[in-house]
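One protein chain omitted, others in place.
First chain written, first letter: the chains are A, B and C, and each begins at residue 1.
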């Protein structure tokens, strides 16, 4: 059952050292900034973080990295114009990087959520990112065997959520949120609006409440 | 680009003998009855039909079977109280049956649409439906290797579609439609309402128009 | 569950459970707030015995969470049916999704409980419920195998003996299997069994004592 929270620290309670944390967002769209800030305060360390990018500027995920809480990043695009925190840690050998093509990153999390043991993926065949991976030719095309990425925790951002945990997103801020919600043992969503059960159109719910353990009401948090 | 049709026979034009035809619906919900009737008139034979059931009563898919157009059924649940047409053909050895667990049926079509070469699935391990299939133990759990099911044609039913081919469904009539739309070379959807581009909420579109080649406007067909 | 001190409760003053009583006992054991799939047939009746404040959300594999009771009269909508193809209703906070997403939810282990009927259950929790294996019988599997391996807990409800007195809790299933070692609890007219690595434990008996039960079965059972 989904619980509703107004305090970010309460919403983040219980994240263990060594956890794999899936963090939504593509650029700033869909980035769960309030939850990331709470994770920094919460203090869990030795984390493996799975996110499309590896932090921008000095806030959010970059601040989590700067606080030395992250042992390993699994992402598709760490290098950006303002990824100096990650860049410094990486060059100093203080963070491990697993680089995954963006679609394979999404599909590996989808597989984790969908109970798929592994899948043959055409992306990356013959490239350095397939080195050391098992391959197989099926119907004349070569594929790389890819395994699920399962999270202990997912931190995502949605537009609105109801009291049963159903979520809707807004425009391209949807991105990784729905997939990550399915792939983690504990899914925590920050939302701009909390709705009553029945307010969201059942045809338009993107993430059914079964995937959402905790909702943080940003509006209540702002008002506090 | 999606084309809009008011004549079912025109919407069905060009289906080849020997095609694999994906037919949506679960029971009567989401069953593309008008398109199936047009397929019977169209006359394509030696078909492989992929659908959850194998026809009810004497109409729709059952009528297609009765017309001896189907060489092979791939389905999860052929036997029903009113599946006498299939039952008779099967007992007479006049139709081939590939029985697939319902979720694996959906996932194999999803794989076809998503460019996945094959996947390891936990469903059916140790059962007669896994006999002869490759298995693999991953993280201590046994999986069966399953291959995509690709359609030459998909016949589906949706609630509304716009002129760009975007589709929305209604309640549990959604079922196999969105998956089949992604898995076929030629996807034909019958819809109850045709909308202008922009009328459907972009957040609530279930099947983007890229997957839909032809739309049959049932309302125009009724009026004709 | 393993830390709870248990002991076998022998209801010697009661008669064996009738069908409705059995459904009530199953309903009693479904945790508050659980996400539950009730199989076709007798398991469907468990819903009638859930308390109004149970917080239980029902899943139907044809693409819905938040399924309500059977539809009657004007409520009947051909687009809204359950897995048994019966018209049902929608509760506030429901969500619809397509078949691949629905079975991803199931296969991915997100449902807390599913309740199924069975022909046989083996002492190690193997389930046989989809096919008698009789010559000439047309096989149909539907979602049985997906349900068997997908839910966190699989509850089976059945009579303990066939009409001719043969036990249906068996050392090894003789009917074709649905899933391996997947049944966690077995609810029967005469007793409730917990299955697991420690073998078959008897939680409750109805109208029969533990010793007589042990004498009538071919599998070793222990007191809980």
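Following the convention adopted for this analysis, a contact is a pair of C-beta atoms (placed from the backbone, for glycine too) under 8 Å apart; a residue touches a chain by one contact, two chains touch by 3 or more.
Only a predicted model underlies this, so the values are computations on that prediction, with no experimental measurement involved.
Asker: Touch partners of the unshown chain, restricted to the chains that are shown, please.
Answerer: The chain that is not shown touches these displayed chains: A, B.
Asker: One chain isn't shown here. Among A:85, A:179, A:194 or A:210, which residue touches it?
Answerer: Only one of A:85, A:179, A:194 or A:210 touches the chain omitted from view, namely A:179.
Asker: If I consider the whole complex, including the chain that's not displayed, which of A:106, A:155 or A:205 touches that chain?
Answerer: Answering carefully, the residue with contact to the hidden chain is A:106.
Asker: Which parts of chain A face the unshown chain closely enough to count as touching?
Answerer: 26-30, 76-80, 83, 86-87, 90-91, 97, 99-104, 106-107, 109-110, 121-129, 159, 169-179, 206
Asker: Considering the whole complex rather than only what is displayed, give the residues of chain B touching the chain that is not shown.
Answerer: So the residues of chain B touching the unseen chain are 1, 110, 112-116, 162-164, 166, 182, 196-198, 200, 202-203, 205, 208-211.
Here is the rule we use: only the chains that are shown with their structure count from here on.
Asker: For chain A and chain B, which third chains touch each of them?
Answerer: Both-contact set = C.
Asker: Distance-wise, how many Å sit between the C-alpha centres of chain A and chain C, to the nearest whole number?
Answerer: Centre separation, chain A to chain C: 35 Å.
Asker: Report the inter-chain centroid distance for chain B and chain C in whole angstrom, where each centroid is the mean of the CA atoms.
Answerer: 30
Asker: On chain A, where are the residues touching two or more other chains?
Answerer: Residues 114-116, 202-203.
Asker: Can you pull out the residues of chain C that are in contact with at least two other chains?
Answerer: 90, 96-97, 104, 106-107, 150
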